[in-house]
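First the structure, in the form of structure tokens, and then the observations on it.
Only one protein chain is missing from this complex, and each of the others stays in its spot.
Every chain is named by a letter (A and B) in the order it is written, and numbering of its residues begins at 1.
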Amino acid sequence: MLDAAVERKPSLIGRLFRSLRLPLNEPFAVLGLLIYALFVLTAIFADQIAPYEPTEILFTPDYNLAADLRPGEDGYILGTTSLGRDIFSQIVHGSRSALLIGITAAFMVALIGSIVGLVSGYFRGWVDVILMRLADIAFGIPFLPFVIVLAAFLEPSIWNVVIAMALVLWRDTARVIRSQVLTLRSRGYVDAARVAGSSDLKIILRHIAPNILPLSFLYGSIAIGWAILTEASISFLGFGDPQSISWGYMLQDAFASQALAKQAYYWFVPPGFCIILVVSAGFFITRGYENILFPKLGR
Amino acid sequence: MPHLKAALSRTLQLLLVLWAVVTILFLMFRLMPGNPMAAYIDPTFTIEQQQALMAQFGLDKPLWEQYLIYVGNLLQGELGQSFRYREPVADRILALLPNTLILTFTSLIIAYVFGILAGAYLAWKRGGVVEHAAIPLVLTTRAMPEFWLGMVLLAVFSFNLGWFPAGGTRPAGANYDSLWALYTSRDFLTYLALPALTLAIYSQGLPLLLMRSNMLDVMKEDFVTMARIKGLSNWTVVVRHAARNALLPVMTSFAIAVGYQLQGNVVVESVFSWPGLGRELVNAVSASDYPLAQGAFLMIAVVVIVMNLIADLLYAFLDPRISHA
Partner (left out) sequence: MTEPLLSVRDLKVSYTVGFGKIDAVDGASFDVPRGSIVGLVGESGCGKTTVAKALTRVIADNAAITGGRMMFGGRDLVTLPEREMNALRWRDIAFVPQSAMNSLDPVYTVEYQLNEVLRRRGGLGRRDARRRCEELFELVGIDRGRLSDYPHQFSGGMRQRVAIALALALNPKLVIADEPVTALDVIVQRQILDQLRELQVALGISVILVTHDISVVAYICDRTVVMYAGKVVESGTMQATLTEPSHPYTMGLRNAFPDLQGAASGVLTPIEGAPPVGRHD
């Protein structure tokens, strides 16, 4: 099944790309990848797309605060906040912090989880016992409260949220990778490589790592969604980074400014939609992956 | 009895995890930069007054001694004094726990009943139009921030239509003879409806997807084919055999979902001003009331850990292959 590493590969990049085994024949996964692409482009070109600075306080032509304008009024696509900021521009810029949070958290979770899983599954013995007990402990820590406490105690910044998430979420990835490594180890070619005199490092890098890469990627893509949702919750509760405009921050702003009572749907619905879009894109990709990695589960 | 031994070792493991979490919790709150009581020390206090206050909360002793005192107190069910309320943390938490549990269980029961039925139905009608539309929809509900869903429901059903109150557990000024009277009053239900619905919509995805995929697996089993060859009715085949078998792991996931839900409650309780553990944790953290935050955190952690254990034991209990080994 996972024989990608056996054939000869032309270049490192091509090899890496191929061993990711992107689920390009699953329509929903492709849709997910397209949403991701759109979202990355928006984040990159945010300054060009957004008509205003997200924190800029705007005024009407007759010098009043441009507060609580409805969509379309005075040319504001999605209207303005109670402080006279452009909602559309905030949405566009929100993609940046979501991207930043999502990618870094996913990277850290996948990296830590994969390394722990690899080491644990490959070396077994007491290393394995200790690492898996640590995973048990991480499973006992309530995730969101932990992130809240850390984010509140350390100075509020995106990085602290990412670190807090990575400290807890590595556990799921580590467990799955570990059991995959155990399966791989029991196959003949690892023994064959060892008999042939390969070092542990070489066996891990050449024979095992390429085969667990798709799993790391799968768990990374799950973590992107988790990270974005978590950041939104943290910002909503007021423990987020006040310097960056995120979708969670927008929702907190709307909630605190009575947007619900004012029935300002244009204010709090779009950020929610953006979160749903990006997070479900991750789920769609994940699902496509599962159909490839575990074909039995398929519909 | 081999499973008794397994349960015992599992319980020991749980105690180990519990101890580790308690220690992490202690370190987390004590190693924070700054004086933990900074927010509660009036600048006009004299040095002596400050020290007296620190001593009152045991903060003048070395770290290891504080740790031993902390663990010792915990073993006696003593969670310390809240900085803010100047009352025992344990009392406050116990007073809030029922609210959280009612919200959690109401929403989860709704979610599981719906999720199990819908999941079984989708598996039965596999490959149909309904299924192709339903699965992405379910994934989308899992991708929703719970608090956002709560906001939308509030804006529509409370602020626009006026069907439900906007938050809390009781009308302003209303008094009840007892907690029981409150929980059984009709008002309470109208307050419970929106937060419970919010959490239920978010939570139904897990049992639904799990039930569906288990059903699809079980339907391929020989005993399901045999049930058809026996001429049993479609209902008997699907419900008594396929669903009954597929249900095992779903029931176990309920216990795990309780733990997850408790974490999700943190935000939803805040949206609906629901006086529960989660909201208390957020408020305590915001107000730097460390003993209270620590207590609420610990309570949530204990429920998460205990529920993980119950999930294991429940599985062993429900599956005759393990319970009748």
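The definition used in the following text is that contacts are C-beta pairs under 8 Å (C-beta built on N, C-alpha and C of every residue); 3 or more make two chains touch, one makes a residue touch a chain.
Just so it is clear, the model here is predicted, and its values are computed rather than measured.
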Query raised in the report: Thinking of the complex as a whole, which visible chains are touched by the chain that is not shown?
Result: B
Requested in this report: Identify the residue among B:5, B:86 or B:324 that touches the chain left out of the display.
Outcome: B:324
Report summary line: Cross-chain touch to the chain not pictured, restricted to B:4, B:31, B:161 or B:229, is B:229
Report summary line: Against the hidden chain, chain B presents residues 221-223, 225-233, 236, 240-241, 244-245, 248, 319-321, 324-325
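Assume only the chains that are shown with their structure count from here on.
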Query raised in the report: Any idea how many Å lie between the Cα centroids of chain A and chain B?
Result: 23
Query raised in the report: In the complex formed with chain A, which residues of chain B make contact?
Result: 13, 16-18, 20-21, 24, 28-29, 32-33, 126-127, 131, 135-136, 139-140, 142-149, 151-152, 154-155, 158-160, 166, 213, 216-217, 259, 262-264, 266-267, 270-271, 278, 281-282, 285-286, 293, 296-297, 300-301, 304-305, 308
Requested in this report: Name, in rising order, each residue of chain A that touches chain B in their complex.
Outcome: 28, 133, 136-137, 139-146, 148-150, 152-153, 225, 229, 232-233, 236-239, 248, 251, 254-255, 259-261, 263, 265, 268-269, 271-272, 275-276, 279-280, 282-284, 287, 296-297, 299
